[in-house]
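Here the complex is missing one protein chain, while the rest keep their positions.
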Amino acid sequence: MKRIGVFVCHCGTNIAGTVDVKAVAEAMKHEPGVVFSTDYQYMCSQAGQEMIKAAVKEHRLDGIVVCSCSPRMHEATFRKTAAAAGLNSYMVEIANIREQCSWVHKEMPIGTEKAIILAKAAVAKVSLNAPLTPGESPVTKRALVIGGGIAGIQTALDIADAGFPVDIVETKPTIGGKMAQLDKTFPTLDCAACILTPKMVDVAQNEKIRIFSYSEVTDVKGFVGNFDVTIKRKARYVNETLCTGCGACTEKCPMKKVPNEFNLGMDNRHAVYIPFAQAVPKVATIDPNHCLMLKSGKCGLCSKVCGAGAIDYKAKDEFLEERYGAIVVATGFNPISMEKFDEFAYAQSKDVITSLELERLMNAAGPTGGTLLRPSDHQHPHTIVFVQCVGSRCEACAEKGKEYCSKICCMYTAKHAMLIRDKYPDTDVYVFYIDVRTPGKNFDEFYRRAVEEYGVHYIKGMVGKVTPENGVLKVQGSDLIDNRQLHIDADLVVLAAAIEPDKSARPLATMLTASMDTNDFFTEAHPKLRPVESPTAGVFLSGTCQGPKDIPETVSQAGAAASKVIGLLCKDKLLGNPCVAHSDEMMCNGCSTCEKVCPYGAITYEDKEFRMPDRTTKVRRVAKVNEAVCQGCGACTVACMSGAMDLKGFMNKQIMAEVDAICK
Amino acid sequence: MQEVTRDALLNKALELLKNGTVDRVLGYRVGEFSYDVTPAVFENEDALKKDFCWNSFCGANFSKYLISETAKTEKKLLVFLKPCDSYSFNQLLTEHRFDREKVYAVGVPCGGMLSGKDLREKVESVSDVSVNGDKVTVKTLFDGDLEFDFETLLSDRCKNCKSKKHVAYDELLGEDGEVLDSHRFDEVERLEQMTPDERFAFWQGELSRCIRCNACRDVCPACTCEKCVFDNPNSGVQNKAAADSFEEKMFHIIRAFHVAGRCTDCGECSRVCPQHIPLHLLNRKFIKDINSFYGDYQAGAEVGSRAPIVNYTTDDPEPSEAVERGHGNA
Amino acid sequence: MRKISLSKLPELFSAIAKTSALYLPVDTKAGAKFEAWAVGKTLSNALNTVRSAKDFFFPQTENLMDFKVEGKNIELIDTRKECEDFVLFGVRACDVKSFEVLDRVFLAEPQDTYYKNRREHALIISTACNKPQETCFCGTFGIDAAEPSGDIVTYRTDDELFFDAKTEKGKKLLDALSSITEEADEKAVDQQKALIRERLQKLPLKDLKTEGFGSGKTAEFFDDPQWKELSSACLGCGTCTFVCPTCQCYDIKDFDTGHGIKRFRCWDSCMYSDFTKMSAGQPRLTQLERFRQRFMHKLVYYPTNNDGLFSCVGCGRCLAKCPINMNIVKVMKALGGREDA
Partner (left out) sequence: MQVNEYKPLIVAFCCNWCSYAGADLAGNNRLNYPADVKIIRVPCSCRVNPMFILRAFQRGADGVILCGCHPGDCHYTSGNYYTRRRMALLFSMLDYLGIEKERTRVEWVSAAEGAKFAATMNDFVETVAALGENKRLEDLRCKK
């Protein structure tokens, strides 16, 4: 039997005004296990805490019930008090007789009766409390950033700046991501490359940062502080350390007609290529799908011209295994496919393009050298129609579009319209929109400038159909404000395609046991309070993998994620929440049901040999909870049929004892 | 009537023993009477030839033996599976309850099973039963021979057979059947149509007969816990007998809840209940609700499927709404 | 000897029920069951009830006493009440015999007062078995289904019910019923007995013998290798023990009601893994041992301690209800009951 002390707080008159605290203390004296019961004006005060400490010593208490305000208020306080008195801090239970009793009930007899019942429930629970110790686990002081766009770059730089090594894994041959493909950025209209490429160089030169470009994460094991990650380094057929990035190979390569993905297929590259001039790492990559040597063994020109001897046709995929304390997901986005949007004739006409394609057409390093020319005939377009929300906010078209707002399109469309009107004042620019959303610093001003100073025609309404006809795009749309149908003969139609998470995100989420929403955006640990953490401890979110964002938002989230990572890596050891699930392996069936409901992937299974009652041995599959990963929700405890899974601090028995005490 | 004969099964078993595919055979052993067959493991040819049995009374499932026998030895076990057994077989695999590598499964078509228990309640002093096509001849000690249509003697669980199709086997004897469009929810619906008072009276009456013999639990392919919460003194709900009618309800509600999403609707619980409690109607209620709230789901249809009770979507019905729908009001 | 026309049975039951509570087998959708008689209830024609008649003397759960704990004081509350007289009608020879088996356990010193109380207030009216079932083997244990014991024995012909009082208690009741019954000669009863005996000879289990079993045979059977095969299919449920008229094991438990403790007993089954579990663990660790225990108890241990009386009465309930059809007959045959015939 435990030796329990009960401490009833008056909280001035907050409690004592509606609850006869002396009666509560008196009533508790008769509860089984209670050896001491008293009341005091302010239990949380220094004097009150000293009183508890003294009582623990004097009455050799091994359990404490404090009848006071909400445990959300002072549970931590009294746990510290208990610890100071030499008790395990988890041998404390709080009966909430203020917020849930004295403050909500008016009459003294009623309040007192309820307070006694709540105190009895707390006594019943503490009788079954066991000392709990938070688990400790070491922290590997190295972070992994998955994705080398602006989000990943910023996160990596910030982490490295704090002195921790960081690895970036990027599937493409270069880091830079989508931002590297942009021409100018809103609302300041500075050149994307001018602000991005110095950062890329910083990354390349930072001794703490390793870049694994042209690589993928293929497996993740472990948990916060100690993730074991397998990274696949795809065969590049060019030795990264030897290659100087001189570009001689790319010039000599006879395979010249490979669609250039950096320019979204609007021009060509060679089979051996460097994606763009400022690529980091600046090394060539051989595209095995087009290289003659790799396909048929006949060519080898690039090897011959390479002064550094970096070409290696026999290269194989390599697998690296690395351990990290934290992982940041920065897998970014892609515009959705326009193939299914027949009404806009994207597949039929070269002159119907996406906004990202327009970025390349306007970029000095793009296929047209920065002159805006129609892809079909390389003529200047004189009438341009922008269509907003293509596939965004599209509840009715779930199979081809997205229900959510892609957030960035309103602003970049305004930017495009403005830039075109600025450079080619003879061009008519129409923008069809559902709403123009400009909530951001200087955003609305920017949009108004496009309308007011640059004379962009904004039309509220949707384009119904685009029909290519004799080199002209017949655009049919509705103007909802003037309530009329519009027919515009356009030279170029630009679609503001919805954005979606990169396809690599879903399998990655599975590997990380990080949860995703139905749109494949990563879910944050709390939508308001923990927006850059995933619910899986040690996994952080940076950039658009979590939801549509513009560059400043991405960068600030990247920094926030970095600071969370730094906070984690600063620790030598992680102290867990001791109220975690625990499986009694004698009763565990190994059925995997608990694993299915665990939001954190904290449960694994192992085959274990048991000595059976009849003295034989039997190998059984049993669940194991990783206490460093478990957050203590208890979902598994109810999923478990046999009752093998229980939650420390909220054990089945404890909760049932509370129920019993309340229902007496 | 069973389409595949005892000899066909026996020969298959002998062949697989002989060619080394298997080392032991899990099948049915003849009893004292034609209807009292017992599941048994046959270790060799002689034992098989002597006692192996396959007739229309081979209703019992092999789940518990699959778990215990495969855990005992590395030897490979042959098991004969009726279509309903194959669902339970998959469900056990989903829950990692036995090692598939140690089992060679032969699917056997099932023409529906008779129940000795039910038969003996229809006919007194049965001395022999023989099935010929769709007729059953029952010899009695004192009343001569009686003839019945096979259909009329079919056990309740088989009248509402959900599937004649095997969902698991290494080899199939005879022709496989189809998933059936059964009327298995009719009785549940009939209860749903009753007033709450009528339903309460119905279940109070049924469950009050429970003697807590645990046969339903112990035969159930889904109840495979190492230690059942109702046997575990630390669970807080352990009890050996229902000392109050509450405990009858507690046991059956919790048992049904624990097998929800895992119950393959084999009907074994009702088959073995010595007190004729229609326990399958509890499980079927969960199955029906799961189908109607979360989309059709058949436990055991495939290995590794995720039961709706350990899954969710963000727009699931609220409990209050679900209760209304559970009435068939939606 | 007295008799009554079957058409007058309701009158008979009504008359008995006037003197004391009357329980008799009635048909329910779950088979025949002893129920308190009330107007409109008719006697079942089934050979036997699903549950045995032992429930009347040894119910599945029974409160033994209450106690309250306050501070350091324990207050005991005796919840026993004197049982009212009752009549059990239609008990079969096997079940009547089972009372003898139970008596030797519960009425041996120290006597079980709960059991004794009910036993003393019961009057047993037995019925001979006109149509025994293929699962019947009471003859194996020396029970004559044509000649059951009881306070009153009844025989049923096509249209009449005959009464033969065997005890003083029985005579008294029969006397009290004399106004609605008539004097009968024994000829019809003798004919009925002959018919029953003839039928008993047709039973498939009539040759099952107990000679190999009984007192002092522990060593002979305990290590028999056949237990392994016999027990292998056993699911470890308690059906056989709970439908058995002679199984008499129970567990005593305390239930905390929140305002006191109820100490109750409930049936237990030697088939259960936690049966007689002690602080040191279970004495029988495997299902084989538990299975063996049940049959050794019926066929060897009990006779050893009770002058050779077997604690099986051959009612056949376990044959009918076992989920996997394993039962005492199969055990006896395997272990050699028949060979010793």
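Each chain carries a letter (A, B and C) given by its place in the written order, and its residues are counted from 1.
One rule holds in what follows: a contact is a pair of C-beta atoms (placed from the backbone, for glycine too) under 8 Å apart; a residue touches a chain by one contact, two chains touch by 3 or more.
Computed from a prediction, not measured in an experiment: that's the story for all the values here.
Remark: the absent chain touches shown chains A, B, C in the intact complex.
The chain that is not drawn here is touched, among residues A:Tyr40, A:Phe78 or A:Trp103, by A:Trp103. Of the listed residues A:Gly48, A:Pro501 or A:Pro535, the one in contact with the hidden chain in the full complex is A:Pro535.
Checked against the hidden chain, the listed residues A:Asn206, A:Thr427 or A:Ser515 yield one contact partner: A:Ser515.
Although one chain is not shown, part of chain A still touches it, namely residues 70-73, 96, 98-101, 103-106, 110-111, 113-114, 117-118, 121, 515, 523, 525-527, 535, 579, 597, 599, 631-635, 637-639, 647, 650, 652, 655-656, 658-660, 662-664.
Of the residues in chain C, those that touch the hidden partner chain are 255, 257-259, 262. In the full complex, chain B touches the hidden chain at residues 188, 191-192, 196-204, 229, 236-237, 243-247, 249-250, 253-254, 256-257, 260, 282, 285-286, 289-290, 293-294, 308-314, 316-323, 325-327.
Just so it is clear, only the chains that are shown with their structure count from here on.
Here the spacing of chain A and chain B, counted between their Cα centres, is 46 Å.
Chain geometry summary: the mean Cα position of chain A and that of chain C are 69 Å apart. Centre-to-centre separation between chain B and chain C, using Cα means, comes to 30 Å.
Counting partner chains per residue, chain B has no residue touching two or more of them. Across the complex, chain C is touched by residues 30, 32, 612-615, 660, 663-664 of chain A. Residue ranges on chain C touching chain A, taken from their complex, read 69-71, 256, 258-259, 281-282, 285-286. Against chain C, the residues of chain B that register as touching in their complex are 29, 31-33, 36-41, 60, 64-65, 116-117, 120-121, 124-127, 141-142, 209, 211-215, 217-219, 231, 233, 240-243, 271-272, 274-277.
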